[in-house]
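Following: one structure in structure tokens, then a few remarks.
With one protein chain held back, the other chains of the complex are shown just where they sit.
For subunit A:
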Amino acid sequence: MGSTSSTLAKIPNAEDLMQETGFTPAHLVRLYDRFKVLDKDKKGFLTPQDFVAIKELAMNPICDRIIGAFFTSGGETLDFPSFVRILAHFRPIDKNRPKEPTSPDPINSRSNKLKFAFQLYDQDKDGKISRHELLQVLRAMLEKQVTEEQLESIADRTIQEADLDRDDAISFEEFRKSLEKVNIDHKMSIRFLR
């Protein structure tokens, strides 16, 4: 399509991005348009304030954690390639992809999706979800619906169910195991193009 290819030309390193993330040109263009919309001041990059400005996102209980996941390593700027790389986690898994043992997992593999979810809990990046971190997330999600005691019991039970090595924290492997029955592809994918 004419408009797609002309917009595509404006995106720097489009070919590499598509190769890395698996997005089609149409997807990439759509994301580029969205990036421009979010970048109201036309800075060329996004800041956390641009994210907070999205009305519906601001109402999300884990809004700050999601924004934090975009701005990894504490930076205040997000350029387009990084934006796309994060969003690539939410592409549906390609079932027909040939499995080459030597090449790295694509960004949207089940394992990488789970790692992304894990880091939402693990704010201090020590590779484990501590009881305290779990409580914070539970508190954010359940807000005023439960008492503090109930929160603590639920957190206790959550850790008890998953914690196999009894260190009172959930490692990534334990996290992955507790979600083995869940269809992660279904739960963590978005159909990007309408």
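Assume contacts are C-beta pairs under 8 Å (C-beta built on N, C-alpha and C of every residue); 3 or more make two chains touch, one makes a residue touch a chain; residues count from 1.
To be clear about the criterion, contacts and distances are computed from a predicted model.
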Among "Elongator complex protein 6", "phosphatidylinositol-3,5-bisphosphate 3-phosphatase", "Sodium/hydrogen exchanger" or "Centromere protein I isoform X2", the UniProt name of the subunit that does not appear here: "Sodium/hydrogen exchanger"
Missing-partner contacts on subunit A, residue numbers: 31, 34, 37-38, 51, 54, 56-57, 59-63, 66, 70, 87, 90, 92, 117, 120-121, 137-138, 141-142, 145-146, 150, 153-154, 157-159, 161-162, 170, 175, 178-179, 181-183, 186-192, 194
